[in-house]
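Structure provided below as structure tokens; questions to follow.
Removed: one protein chain of the complex. Kept in place: all other protein chains.
Each chain gets a letter, A and B, in the order it is written, and its residues are counted from 1.
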Amino acid sequence: MGRWLVKQESIKALRTAISKESVKPITLMEVCGSHTMAISRFGIRSMLPGTIRLISGPGCPVCVTGISYIDYAIAVSLLPQTIILSYGDLVRVPGTHSSLERERAGGADVRIVYSPMQALETALENPDKEIVFCGIGFETTTPGTAVLIKTASEKRIGNLSVLGAHKTMKPAMSALLESGTAIDGYICPGHVSVITGMGMYRELCREYPISCTVTGFEAQEILIGILSLVKSIQNGGNPVQNAYPGVVREEGNPKARSLVAEVFEPSDALWRGLGSIKGSGLAVRREYKKFDAYERFGLEVEEGVEPKGCRCGEVLRGICTPAECPLYGNRCVPGDPVGACMVSSEGSCAAWYNYS
Amino acid sequence: MKDFGKITLAHGAGGDMSGELIRSVFMQAFGDENVQGNSDSAILDPGRGKMAFTTDSYVVQPLFFPGGDIGKLAVAGTINDLSVSGAIPFYLSFSVIIEEGFSIADLKKIAVSAGETASSAGVQIVTGDTKVVEKGSCDGLFINTSGIGFIEKGYAGISTASRVEPGDSILINGTVGDHETALLCSRKDIPVSSEIISDCAPLNSLIRDLIESCPSTAFMRDATRGGIATVLCELNELCGLGIEIEEEAIPVKEEVSGIAGIFGFDPLFMANEGKVIFVVPKKDTESALEILRKHPRGKEAALIGHITENNPDKTILKTKAGGSHILHRLSGMQLPRIC
Partner (left out) sequence: MCVAVPGEVIRIHDTTAEVRIRKVILEADCALMESISVGDKVLVHAGFIIEKISKGESDQMMEDLENYSNITSAWEDGS
């Protein structure tokens, strides 16, 4: 993969090619937190002509996790003999009153993990405790949680459950188009596509007048993706392109998808800032219900309350830029975030702030 | 009774057991002739001028890591704090808070490591304190070291960056993120491993070599938690001048890039324990780099940026991609992320 590392000559050439090709104003949206961050970090916007508007969509799984999910996780963490395991960024997301990080400071056993399989180890090492894993993420991450649940079931682990908030991208991408957000092309998430394959973009492009290019994460890979979208939008031709072919196969990873289908089934899901999107979530199937933390604990948690003035929802829909939110930069900063877009380092607002 | 091998609350009581512990573990390791074990403070008269005095506490986990341990860290860290302030470090105190049940053999290893680090740097540990707390009251071992040094003539203000000027070069003595990477790779709960070792080391002789040959050195600060990004932002604030850094020029080991890729970290924010940011006048850049590279702790020294009149309130990173963005300090810790 060495040759994929940044090469200034190809970047210069790509910039020129994009400027030459791009003759009419278009809007491109990326829907992947890592793309949000890479675009800000590499300063991609400053490399593009004024005809191309790049907006950030709901690509950060932490940012779209509902407030009541955090509140529920906190409620579980306060139960005796309970260990909560979570990916890094989730612990700082503010719920209605608190965050998992604050609860840890107050004595709750909250631990950060890199892989869901660490939850299995923790459960085996602590047989007298309840282990709860916060399963968030899109299609790239969901298969790992599916393996966790399936393995826990096979090994008859009795003290482990998953608090699930996994989501799928296509319903959200459709919902954005349905709601009238003006998007000419999607910069499609390279690693989600590793799992899903190209099929869902073909469906999307049949249903809507849009182009989709699956794109990688290095600077020149992003520019190649943008060039491909510009050409497709302006010149017609195949609206679906794979600009990450060394990594993304046409069929994706069928084994990963079948494991997910075995453990989860589609459900409606709440996207913070966007509202409920039909069929965009994943609920644990009945056969595995004992590993569903919602079932296991059955706690009552009040409807989450969005902080006043926070415009995360509009930012996530690409309707306003982070700078246009009244809280941005004063009440809401990375060290003391109000909304989820600022908490996660790849949230639109954090990326904007850290890399402006 | 047979040697229990573990600290008990009795060791902290101040009686015979305390005395025996101090003699057999600490005075042996630090040198009987150095430690003034019989008085509250050590009286010292080396006949010099302005003094620097610093203190720091060390609570690192794990206590033993590739390339060092908490003892080495506690001594090197305080020596470095004195050295980057323009002082020649002379004396350290060494105080410990030990958890009941801690292994005395481990305590000995840590003490020996601390003693060796100090003597290799030409610094004496002259006084200390020992406390024992009940099981659960501290995480194994906490160490505090305080240090005294004497300011080299002309260097009293070196950490205020008052002599920094536009055009000056920004140098670093080696690769970034080694310490944090070594710690992560040695943790049992994360499935990563590598050969990298911490860069934890006393840097007083490196710094001495540089300022003797390059008396025009305008600023020095060691980069620890928060990485070199923190020091660069601090420098920007102190000198009131712009900073431009070339991402491509920052030396990073492969292991550090690997860990950064796996967890989604940025090496600029990763912790170091043996790295110093130097500012020298542009004309002295080559000779400064030559001096640093001759020293074992400066072999990979590099020019990473410069001071500028442009954008005086900003620290700017020129990325490998040819764009640039503002470098901010880290807010909180970097956490392993999925997205």
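Things to note:
Please note the rule applied: contacts are C-beta pairs under 8 Å (C-beta built on N, C-alpha and C of every residue); 3 or more make two chains touch, one makes a residue touch a chain.
Here the structure is a predicted model, which is why all the values come from computation and not from measurement.
Considering the entire complex, the omitted chain makes contact with A, B.
Listed residues A:G106, A:G158 or A:P245: the one in touch with the omitted chain is A:P245.
The chain not shown here is touched by just one of B:S57, B:S95 or B:S194, and that residue is B:S194.
Among the residues A:E21, A:E130, A:D184 or A:D292, only A:E21 touches the chain that is left out of the figure. Contact with the chain not shown here comes from a single listed residue; of A:I39, A:L85 or A:V192, that residue is A:V192. Among A:I224, A:V240, A:A269 or A:C312, only A:I224 touches the chain that is left out of the view. Mapped onto subunit B, contacts with the missing chain fall at residues 185, 191-196, 253-255, 257-259, 261-264, 337-339. Where subunit A meets the chain that is not shown, the touching residues are 1, 3-4, 9-10, 12-17, 20-21, 32-35, 59, 61, 87, 114-118, 137-141, 143-144, 147, 151, 189-192, 194-195, 217, 224, 227, 245-249, 253, 255-256, 259.
The rule we apply is simple: only the chains that are shown with their structure count from here on.
Contact residues of subunit A toward subunit B in the complex are 5-6, 8, 11-12, 32-34, 40-44, 46-47, 59-62, 87-89, 91-92, 112-115, 118, 121, 136-137, 140-141, 219-220, 333-335, 344-346, 353-356.
By the touch criterion given at the top, residues 189-191, 262-264, 319-326, 328, 331-332, 334-339 of subunit B touch subunit A in their complex.
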